[in-house]
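Could you have a look at this structure, given as structure tokens, before my questions?
Right after this comes chain A.
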Amino acid sequence: MNIHAYEKLWLVAAMLLIVGFIATITYGSVALGITMVGDQQDTVEPTELADDDRFDDPRVEQVGENEYEAYVVAQTFSFQPNPIEVPEDSDVTFYVTSRDVIHSFSLVGTNVNTMVIPGEVAEMTVEFDDPAEYGVVCNEYCGPGHHDMEGEVHVVSEDEFDLTELEADGPDEVETGDEISVDVTTENRQLEAIETTITLEIGDETLTEDVTIEGGETLETTFTVDSATLGEGDHDWTVTVDDHTDSGTVTVADDLEDDGGDDDE
Partner candidate 1 sequence: MRISKGGLLVVLALLAPLLVELRTVLAWVNVELSVLESAAIGLILVVAIFVWAFWPDNGNDGPTSDSSPR
Partner candidate 2 sequence: MSNAYIDQFPAEAKVIRAAFYSSFFALALGGVFGIIQTLHRTGYYRFIDSADYYTVLTAHGVFLVISFTIFFLVGIFTWAITTSLDRGVEDLRFTWGWYGLMAVGITLTGVAILAGFTDATDISASVLFTFYAPLQAHPLFYLGLVLFVVGTWFAGVDWFRSWWAWKAENPDERIPLPAFMVLTTMLMWYIATLGVAAAILLFLLPWSLGLIESVNPLLTRTLFWFFGHPVVYFWLMPAYMMWYVLLPKISGGKLFSDPLARVVFVLFLILSVPTGIHHQYLDPGIAEGFKFIAMTNTMFLLLPSLLTAFTVVASMEHGARQRGGEGYLGWLKALPWRDPVFAGMALAGLMFAAAGFSGMINAGMNINYLVHNTFWVVGHFHLTVGTAVALTFMAVTYWFLPQVTGKQLWSRSVALGQVVLWFVGMTFMSNAMHRGGLLGIPRRTAEPQYDGFEFEAAVGSVAELDAQIALGGVLLTLSLVLFFANVVGTALNGRSDDLPDNSYAGTLSGPEDAPQILDNLKLWTAIAVVLVIFAYTFPLLSIIDRGGLFGPELVELPLSTLDLESISALALAVEQSTIATLETTADTATAVIAGVIP
């Protein structure tokens, strides 16, 4: 076969180019550690995510000093949780799966981008530096509402960040003179202990309690208020811990036509 001298030259140059590309990408993988989404994670049952330890409650968890894990569920046409809040200067590993069809989880303007396939869990570790807000889009067509599928990732400053979960529960109605008790459950999902104040506001009353919650612990507190001081009527209450609030309404009435309550003390 006779090959023109220029053509030989071109051939060699082409091969060098190709080998150069492969070398660059290998360098990116090995030296810079840009790994690909792979098959590290076991499969899940898309229809049974409610019973899955990791995905029953989509959330962010702290697993090391600056290390976090985010469990994210994509479904037509939303992401859970939303927004996803993580602290600055952290390494966050995202685990993303789908409840229904194929979606993607893509942080706009960054190279954080993965397909989300039902039955599979995409794993991706991302370093976040400064506080910022990123949009999240689904860039795989997933049905007629695909263009409405969006979310946000908020990278917040150390001071603003916490992983505190607050839940408060109170009675719907009480008879005048009885006590109103509001149960407050505060969970600290971070590894370090937090010192904070739990506040209940009801009517003109404000009750506070200073607490320390160890890392990973849940604290139960109960506030009690005498309904007589509030008087008859509807009263809104709010429980606050840092930036978190939970609220409800209690009705105080003179005569409750309720049946069973044996409340003469």
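With respect to how the candidates were assembled, all candidates are chains of the complex that A comes from, given by their letters.
Just so we're on the same page, a contact is a pair of C-beta atoms (placed from the backbone, for glycine too) under 8 Å apart; a residue touches a chain by one contact, two chains touch by 3 or more; residues count from 1.
Here the structure is a predicted model, which is why all the values come from computation and not from measurement.
*Asks:* Given that every candidate in 1 or 2 is part of this complex, which one actually touches chain A?
*Replies:* It is 2 that touches chain A.
*Asks:* Inside the complex, what are the residues of chain A that reach candidate 2?
*Replies:* Of all residues in chain A, those touching candidate 2 are 1-4, 6-7, 10-11, 14-15, 17-18, 21-22, 24-25, 28-29, 32, 34-39, 41, 43-48, 76, 96, 99-102, 104, 106-123, 133-135, 137-147, 150-152.
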